[in-house]
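Worksheet for the structure shown next.
Only one protein chain is missing from this complex, and each of the others stays in its spot.
Showing chain A:
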Amino acid sequence: MPPSVTAGKSTEVTGQPPRRRLSSLAANQLLGVVFALVAIFLVSAALSPEFLTSFNMVIIARTLAFVGLVTIGQAMLLILGELDLSVGAIGGLAAVAGGLLMVQAGVNAWLSLLLCLLLGAACGAVNGLLVTRLRLHSLVLTIGMAGVYSGLNLVSTRGVAITGIPDQIGFLGQGVVADLPVPFLVMLGCLAVAAFLMFRTPFGRYIYAIGNNTAAARMLGIRVDFIRVVVFAIAGLLSAMAGILMVARLGTAQPSIGEDWVLPPIAAAVIGGVATTGGIGSPIGAILGAAIIGIIENIIVLYGVSPYWQSVVSGGIVVLAISFDSVARRTFRREE
């Protein structure tokens, strides 16, 4: 033991590899979330013998995949200092649009998929443009836009699910690679790209800068409004991706897709260290937060909590988690 400790120390002193340095701030914030996730994981394993089965793990991973995609986008928006409450509605609209294109219009499945992603990005960009051009508060605007997008969803489907989705894309929702569900792998891929964007590119730095201090970012010559619109578009695109993967998974385009994608991603991001006031946190933390929520909801079912009590318990644990985080952070800040 002792030799390895000294070896570790000497690398610390002689100069840390730059790669680690760049995200050291994020790494510090992540530590607490990782700890909480491990703790909840262990407790769950102890509470239920079914928890650790590969069958159950796949269920958790697949559930996490869809909410996770939305969470990545929402986390980027929150870091920017914005918020989009229409992400669920965009996901639903993209899903039924995909169904309509593939089934009723007979468009090639892959082309439909691409068009749906573009539609999601466009919806997000519209939100962003309205926020920046008209200087609206994103919270209020996106409540309104959620109504518009889910209304368009109902107008085009009359509330009826579209069946007969081509088998070609079924793999995207139901497939398994290396024991992992495809949607989960897609989510991890998106997370990797998002983390790279946030940590290693000027674009990501600008997002943090704007979230920290919009006025200062303007003075530095950062194109604040442009970046806002782009991040809204990214969030819309990720929601659309979640929507279309859900269609592939269900084999039908349900108008109700996305209804429960609005608040959990925000809670996940906050648990994962993203400030609702912007400027700090990371998409990785947000996904860990989403995983925490996912495991909690899973173990409640496995443990046999009465269905009537489930939301009380899971909501309570979420509140507990963020309170713990808040107390820990204040203690940490005082030390600093």
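Methods note: a residue touches a chain if its C-beta (ideal position, glycine included) is under 8 Å from a C-beta of that chain, and two chains touch if they have at least 3 such contacts; residues count from 1.
Quick note on the criterion: contacts and distances are computed from a predicted model.
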* To do: From the list "Ion-translocating oxidoreductase complex subunit D", "Sugar ABC transporter ATP-binding protein", "Glucans biosynthesis glucosyltransferase H" or "Cation:proton antiporter", give the UniProt name belonging to the chain omitted from this structure.
  => "Sugar ABC transporter ATP-binding protein"
* To do: Decide which residue listed in A:Leu191, A:Ile222 or A:Ala242 touches the omitted chain of the complex.
  => A:Ile222
* Structure fact -> Only one of A:Gly144, A:Gly175, A:Gly251 or A:Gly279 touches the unshown chain, namely A:Gly279
* Structure fact -> Touch assignment to the omitted chain, from A:Asn212, A:Thr252 or A:Gln310, lands on A:Asn212
* Touching residues on chain A - with respect to the absent chain -> 18-19, 21-22, 24-25, 200-202, 205-206, 208-209, 212-213, 215-223, 275, 279-280, 335-336
